[in-house]
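Note sheet for the following structure.
Here the complex is missing one protein chain, while the rest keep their positions.
Presenting subunit A:
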Amino acid sequence: MLPDLRDDFPLLARTVRNGKPLAYLDSGATAQRPHAVLHAMDEFDRLHNGAVARGAHLLAEEATEAFEGARASVARLVNAASPDEIVWTENATAALNLVANGIGNASMGQGGEESARFRIGAGDSIVVTQAEHHANLIPWQQLAARTGATLRWIEIGDDGRHRLEQLATVIDDTTKIVAFTHASNVTGVVSDVAAFVARAREVGAYTVLDACQSVPHLPVDFQALGVDFAAFSGHKMLGPTGVGALWGRKELLDVLPPSVFGGGAIKVVTLEETTWHPAPTRFEAGTQPVTQAVGMGAAAEYLMALGMDDVATHERRIAQIIREGVSQMPGVRLLGPIGDPDADEVLGLATVVVEGVHTHDVGQVLDDLGIAVRVGHHCAQPLHKRFGVTGSTRASAHVYTTEEDAHRFLEGLASVREFFGVPA
């Protein structure tokens, strides 16, 4: 069980509207940062800043060590086979685009025979799901449009879960890529990754996992999950903005063509042509967000010190309070199933629609009470359309979320309909 961690997070000590204490329930959008992360970045900037992997001086050495040490920390958090399987990116969106654009470039013949395994074109299909965040949908729409491949999707049932029976039909011999989220940022439902991977392997398709919502909250082992690529961001796992990571199986990363070109990623450059380093260097052209990478590494260490099992247990308890609480509230609809948190079926979040009150108005009343939540479509318009709504209100927890935060949210939500005079 986790101790009360609020003191580790300086921002949580501030007050908000009218001097009210902050109940921060928007960690699904961006999490707050602990002293350990802030200190690591500050110390790097004050004492060790230098050009990574370029200079011959002491600072360059120390900076390289910090940068690569952070990579090793992140690799341990997700059980990568080696740190070389972790590629730094600007954020998770950039990581997903890196895979999609790499496959696109391979399809145009880049990388030659070595990269031919990634080629797709007319007659092939890419499969996503109806629950995807726009970041794991649009790159595949674009790739399909560029290559002539067809985009298909697995639907979400009324209960908010994937219609797994469609795996057998939607994924077929034409399917080259299956891109799906590990956990929905709207319903909190954790996907049956094993079912997706098993079907993708039957047809020889590559799997790409959006792990933005899982890595910060659950024990995640990419090797055990059996996927081929996975993307996650720094700022949702208690690290800074401006950095994310792509994990991929080394033998695949080594032959995936890069799509951002410049210095540092190359083996030999002549005026006519260029050869690239193996992964991860081939994808890291130009100066990297070194301070931020150091921060993301410190966040990984912080989470591992807490223990991801304990993190998940803590958030399960919060999930139970808010999901059960909202499901019993009149005039409030929970998107997705209540789920069994004990079985890790759902994350520590709840997304609701308040009958008769627009989501912006819900958020405004909660804000006035010092409760920070997310309103709108959460970059998942197709899923909202599936549920027949344009927007919703989401409360999402993290390691620092207390039971009191959860109860304040429930009380605030209960007062919303009264404030707007919606009949009970």
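Convention: a residue touches a chain if its C-beta (ideal position, glycine included) is under 8 Å from a C-beta of that chain, and two chains touch if they have at least 3 such contacts; residues count from 1.
Criterion: contacts and distances are computed from a predicted model.
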Chain not present in the shown complex, as UniProt names it (candidates "SUF system NifU family Fe-S cluster assembly protein", "ABC transporter", "Electron transfer flavoprotein subunit beta" or "NAD-reducing hydrogenase HoxS subunit alpha"): "SUF system NifU family Fe-S cluster assembly protein"
Identified contact with the non-displayed chain, of A:117, A:146 or A:358: A:358
In subunit A, positions touching the absent partner: 17-18, 357-361, 364-365, 368, 375-377, 381, 390-391, 419-421
